[in-house]
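For this view, one protein chain was removed and the others were kept in their places.
We just call them A and B in the order they show up, numbering each chain from 1.
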Amino acid sequence: MTDKSPLSIHDLPNSYIGRSVPRPNTRRLAEGRGAFTDDLTLARMAHVAFVRSPHAHAEIKSIDVSPAEKSPGVIRIVAGEEMARHCTPWVGVLTHLKGLKSAPQYALAVGRVRWQGEPVVAVVARTRAAAEDAAALVEVSYEPLEPVVDMETALDPSTPVLHPELGDNLAFERIVDAGDVDAAFAEADFVADEVLHFGRHTGVTLEPRVLVADYNPGAGKLTVHMSTQAPHMMKNIFATHTGIDEDDVRVICKDVGGSFGIKIHTYPDDMAAVALSVMLKRPVKFVADRLESFVSDIHARDHRVKAKIAVRGGRITAIEIDDLTGIGPYSVYPRTSAVECNQVLNLVGGPYDFANYRAVGRVVLQNKNIMCQYRAVGHPVAFGVTEALVDSAARAADMDPAELRRNSLVPDDAYPYTGASGIRFEALSHQKSFEKMLQLMDYEGLRAEQARLRENGVYRGIGLAAMIEVTNPSPMFYGVGGAHISARDGVTIRLDPTGGVTCATGVTEQGQGTEAMIAQIAASAIGVPLEKVRVVTGDTETTPYGGGTWASRGAGIAGEAALQAGRALRGNILAVAAAMLQAEADTLDIRNAAVVDTDSGSERITLADLGKTVYFRGNELPDGVSPELVATRHYSPRQYPFAFTNGVQACWLEVDPDSGFVQLLDFWVVEDCGTVINPQLVDEQIRGGVVQGIGAALYEHCLYDDQGNMRNATMADYLVPMATEMPDITIEHLETPTAESVLGAKGVGEAGTAGAPAAVFNAINDAIGVLGGKITAIPATPESILKALGKV
Amino acid sequence: MTPSREISVTVNGERVTVRVEPRKSLVDFLREDIGLTGSHVGCEQGVCGACTVRLNGAIVRGCLTLAVQADGAEVWTIEGVSDSGEIAALQQAFLARNALQCGFCTPAMLLTAAALLKENPAPTRPEIREYLSGNFCRCTGYQAIVDAVESAASDMTGAGS
Partner (left out) sequence: MKPAPFDYAKPASLEEAFSLLDGHGEDARLLAGGQSLLPTLNMRLSAPAILVDISALEALRGISIDNGMLRIGALTTHTELKASKEVARAAPLLAEAASHIAHPAVRNRGTFGGSLAHADPAAELPACVLALDASLEIAGRGGTRKVAAADFFHGLFETDLGPGEILTAVEVPVLRKGFRSGFAEFARRSGDFAMSALAAHGRFDGERVHELRLVYAGVDIRPVRAQTAEQTVEGKAVTADLLADAMARLGDDLDPMDDPHASGVMKLHLSGVLLGRVLSAMAGAHR
């Protein structure tokens, strides 16, 4: 049955689409009544702690666990070879990333350790403290090997090869060559080039990675309670590598204390903890404490990009880049560690209309912690490069940087449009967004204020950054390469005899508001008040199979499934109502939890009464009526590999030229993420994302010494953004819906993080350029700024 | 291991007597021995602030206080101040402003904000930011939290006048 309503989902009188309604699940969190995985205690639950490698690269000569085994409370101590018999190794490659190679990775190191922090021995004890006591007594003898630390020399013939069987340290290489780059540079009016460094950083979810694995030998079932973004994916991975039938594995994920791409990978310690539960036939809890998190959670970025831009006739005509990234010793399973570099190559120059593009990307192995996808994969690097180039080119051409952007953005009437790297855009609004930004920030006024203040020795800068964001990924992202990662997601919606509506979905909630979003769409599609809707997420046994929450896919993909499922249920309800009321279904509507006459609006039967009739007094239903008060729909984008969004970010800051300290004064975002379902949630995603991007721009950096040891692996030494230094952020929207779905929503989870580093970077250079300074790396520390100014 | 010790602590108004190892932190004691899991463990070195609880009237780091140090003391956690209604206005402001996303920092953020408003009923935005600067929030970017505290302060002082 199709929706006969003359009004669209967005215009229905009782629609929640586009309304800032509070999230239904926050009160319990604000009262300390959350259900985070570490809150869980099971009978006979043991705790595991890991002995981790203190070396970046070493042979394991011997392991002596005998003193540790006598430590009070110890249950079992397991090292690599034994663990490998219970948990098979994995290889992080996908077929569509051609040539990508990696080596088998084990849950516990076998023979050789390849990063400082790699788990070597697992110690299970009655308490975490007892496990740590015993871990401290495990004696591992290592023979240190020369570590491969610097990615710049990782491919040199004299550099040791991490995995001899791979032949060299080159994990992946990709080349893009479009148009006639050499000609474009030869014909350019102006050329600018840069060598830019993007610091390695990490996610620092406030809740660390945590799981409780619970193998029940009687039932032959493995239940893993886990803080994760992708329960169905993890179910597959746990089954594949522990040998338990996938249908006997259940992953339950309740509250998640932040994820940002950290909690979507295969971590050796997680795998070991799950295998230990199977081995010991009892529940095992593993919490990666903060010291472990810094050396075991995936890191991200760490790119060096050589880049060049050509300008002719006041417009960008060509870009050329050479991207090098070091990913640690393994490509991470199952999403691989080639994706960030691949994204950089795809996204550089993305907002601009030019045809000549050459890019080389190389991904190398090294003895540092593993790297993989973290919020806004590749985007901050791509737009950091692009927007730095645009500002450089504007300086070379003596143009206002806003003018060069205005001239070069992909025109709003050019869609569908294929970018220089080959990425396809359905419809974006770069020009309108950019003009809106210039107005919002009062660009001309700021330029005047900047000039005035400089006369008083006050150095302020404006940074602009245009960007696009990959959202709503299709199967072309991972599934096409062989990964068991669902691009589809589903929603099952059920009407109960109370009149209450329950939605179950495969996407997960980590605080972004997934459950509110699903509830708003379902309530709107069916015609019930929001308070009648409950949402269930995070359980592979009770939710439709799906991919989970990543790559800004929740609203665009599960949101569309919710809309379709809600419409289907609405149709089912109206069919039953029509039979009961002896009316034509298309003269009836559902409003405020009641079936009404469409024209008069008069109430015919409440959904609760309808439900009671169906479930309790089915005898009253006419013959042949077979009510189905439940409906499931799935959705996956097909026409475009991704639904791109676009936006512009701008930063206004002051640099103290004596100390190098940066004070953020103002920050603006104009964002077009298609249909906005809940404006408040969208804005808060952007704000949180921007602040993570500011972290990358100014603070966050995994610092390594020349032996491959992370030097700042504590919460005190790894600097995350805190409240005092962060600015207020002003946000405005344009809405260009995707036509691929009825809902028209795209994602917004990563936009803030994608664009903010470029805006901050450009603002700093805009501030210190008149003093002859120029930074070329993020994070921009006070010291790096003073170095740029020649003061230290 | 060292012998455990008996401690008596009044937690959220209820006197509890438990044996704990001297090395057990106050936050682990609350979570593991009392079952009050609303106080969270984030860094165990006093930096992230997620374990903040109230000890004898003052906010403290639950990871940098030993359970044995709380012997004879009065402790209030997020569960207690929620049930008593003491911070209802702040909680309402957090919900209305979506000043929490994952919610992991939120109990500690609320207790810290409540301590601020007790000291300074009408703080400026920079004062709010400064007071909360020992509480890490990875999700919100802080602005919504500052807005919520500002709005709660304004509601609370408004109600008093």
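The definition used in the following text is that contacts are C-beta pairs under 8 Å (C-beta built on N, C-alpha and C of every residue); 3 or more make two chains touch, one makes a residue touch a chain.
Everything numeric here is computed off the predicted structure, so don't read it as measured data.
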Contact set of the excluded chain (shown chains only): A, B
Identified contact with the non-displayed chain, of A:R128, A:R405, A:R553 or A:R687: A:R128
Residue numbers in subunit B that touch the chain omitted from display: 1-3, 5, 21-23, 25, 28, 44-46, 49, 52, 58-61, 63-66, 68-69, 71, 112, 115-116, 130-131, 133-135
Interface with the undisplayed chain - residues on subunit A: 128-129, 132-133, 136, 289-291, 658-659, 661, 699, 703, 711-712, 714, 716-717, 719, 722, 724-725, 781-783, 786, 791-792
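Criterion: only the chains that are shown with their structure count from here on.
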Rounded Å distance, subunit A centre to subunit B centre (Cα mean): 29
Of subunit B, residues touching subunit A in the complex: 1, 21, 23-24, 31-32, 36-45, 47-48, 50, 77-79, 82, 91, 94-96, 98, 100-107, 110, 125-126, 128-130, 132-146
List of subunit A residues in touch with subunit B within their complex: 22-23, 26-27, 29-34, 36, 38-39, 41, 72-73, 129-130, 133, 203-208, 255-258, 260, 287, 289-290, 510-513, 680-681, 684, 687-692, 714-716, 720-724, 726, 728-729, 752
